[in-house]
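Structure first, commentary second.
Only one protein chain is missing; all other protein chains are in place.
The block that comes next holds chain A.
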Amino acid sequence: MPRINSPAELEEFRRAILSKRDDKRPCITLCSGSACHATGSEKVADAIMAELESHGLKDQVDVRRTGCHGFCEQGPILVVYPEGISYLKVKPEDVCEIVSHTFKEKKLVERLLYVDPNTGDKSSHEHDIPFYKNQQRLILGLNTKIDPKSLEDYLAVGGYQAMAKALLQMTPEQVIGEVKQAKLRGRGGAGFPSGTKWEFARNAPGDQKYVVVNCDEGDPGAYMDRALMEGNPFTVLEGLLIGAYAIGASEGYIYVRQEYPLAVDNLTVAIREAEEHGFLGKNILGSGFDFTVKVHRGAGAFICGEETSLLQSLEGKPGEPKPRPPFPAVRGLWGKPTNINNVETWANIPVIINKGAEYFSSIGTESSKGTKVFSLVGKVNNTGLVEVPMGMPLRDIIFKIGGGVPNGKKFKAVQTGGPSGGCIPEEYLDVKVDFDELMKMGAMMGSGGMIVMDEDTCLVDIARYFLEFLSDESCGKCVPCREGIRQMLKVMTAITQGKGKEGDIELLENMAMATQGAALCALGKTAPNPVLSTLKYFRHEYEAHIKEKRCPALSCKELIAFHIEPAKCKGCGSCLRKCPANAIEGGKKTIHVIDQEKCTKCGTCIEACPAAFQAISKLSGVPVPEPPAPSARALA
């Protein structure tokens, strides 16, 4: 590979790549991101190769394996170009038909198209699918167009243009100015203005400075950083290069959690290619700027995502937070000025440099600019990665893009911001999602987790669950976090078990105040959020648990009972056959009865009882009615 020594050479190289490419040439794009990989995209790829070979089409059709498209739930995803036909849940057996129908006869394979569960409408192209239609994929969009192992692919879509522009046409101050003007806020959680942070690091005294990519992503259920790092490592690297130039750093580190081997693989290839082409190393593009990058694999503790812990961990020490000040911008890695940003933050940089601050800041709200990638999961029809302009109402994200709550259930709340985020109830669904609005709601942006919950979810139990996670993940260094979460968890557990006492809510609030106020790092300071936000909007559920020993969502096991309504039971025996605990008594043409002593509350019987009868119900806070006497159980 030739070393590229100037922006002119870069453009020449790009032209050479483009001249070999033909937009009209047939191409199969197959998502090979982690989720699609898990649902079998590897086997589909093998089938494609074999099928093309057997039809003698191997030299006429390109095959491109890409990173995550976002609609992981429907994977493996296969797109046929130049038409852009999108096939979902593709299995190896389907490939034969795709090749013969779509390639040879130009016909659609109907059964592989997306069907809207609400309307029954079919969509043949990605941009027609409601899930994608309402998104604005500024950052994730390139994922579907490039093979994450191919630098040529990245250059073909304009890669490294931003870097060339920054290094050769802009001063570091101008780059920082552009990022400040774009009003980019960090995507790692707190939403701190990135340009200002860069400026601190630039102005900090010292010759040796560092830049770091935070790809620790510890939030359960969130995987946007992973999708970006796996699907488009080039953009993250390009953003980092530009930041390093602006800050005056000559070395960078990419901290990737251990569980992301594919991200590390793709990143390693991207770095090697960049080195070979002279995009890393000495005198990049003849600009006089030198920069090298190392990948560091993190052991994968949640607290290691916190920036001071991450730096400790990079230095080979235990990942425990350090008090700030001094801030990493002044005294970071090995005591040198260090700027650390989240993966998505870095990925926004090339967009800002290419398209300008004005374009970038035209997207979003007054206080939050650009787009944000969310990981939309839980009780929602379309789960996956969603990228929308800041300021989109929660309702649109959940109902227009997410397709609403499945199985006709009622929406109850959405939890945003990861384990230390908060729950937002239905009446605030029109809130426009940005950093400050979410904060005002007692929730937060966090890294962008979004968990939808339906009427069957107990919010007290959800808060308990997040506290449990945080208690396990606390480093244990400071008292308010270690002891505060532990004690709050004890109280919450008691409440969900029906052992709540008068005064528990006040006790929780008191402990939350102390932990929030006194903890050393943001893990502890935000740990009370799940409790406080559910107390704010769902206090009546706490009260029901404590005072009436009742779980309104009929979810907390210790507080519910299963009951067969004698008038509805048809004696079919379905429940009896399925009950794993042998807790059901019955017989032919006999009303069935649940032995409450034996019942483990697994819920199998409710599912087993035919929909036409619906004879089994859950009860909470009321005594279970006495079953009819054995003599009265016979059915006509």
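What we mean here is this: a residue touches a chain if its C-beta (ideal position, glycine included) is under 8 Å from a C-beta of that chain, and two chains touch if they have at least 3 such contacts; residues count from 1.
The definition used in the following text is that contacts and distances are computed from a predicted model.
Among the names given as "Na+/H+ antiporter subunit C", "Carbohydrate ABC transporter membrane protein 1 (CUT1 family)", "Nitrogenase iron-molybdenum cofactor biosynthesis protein NifE" or "NADH-ubiquinone oxidoreductase chain G", UniProt records the absent chain under the name "NADH-ubiquinone oxidoreductase chain G". Per the touch definition above, the residue from A:18, A:513, A:581 or A:619 contacting the chain not shown is A:513. Only one residue from A:120, A:205, A:323 or A:623 touches the chain missing from this view: A:323. Considering the full assembly, A:480 is the residue among A:239, A:278, A:384 or A:480 that touches the omitted chain.
Of the residues in chain A, those that touch the hidden partner chain are 301, 303, 318, 323, 325, 471-480, 482-487, 490, 510-511, 513-514, 517-520.
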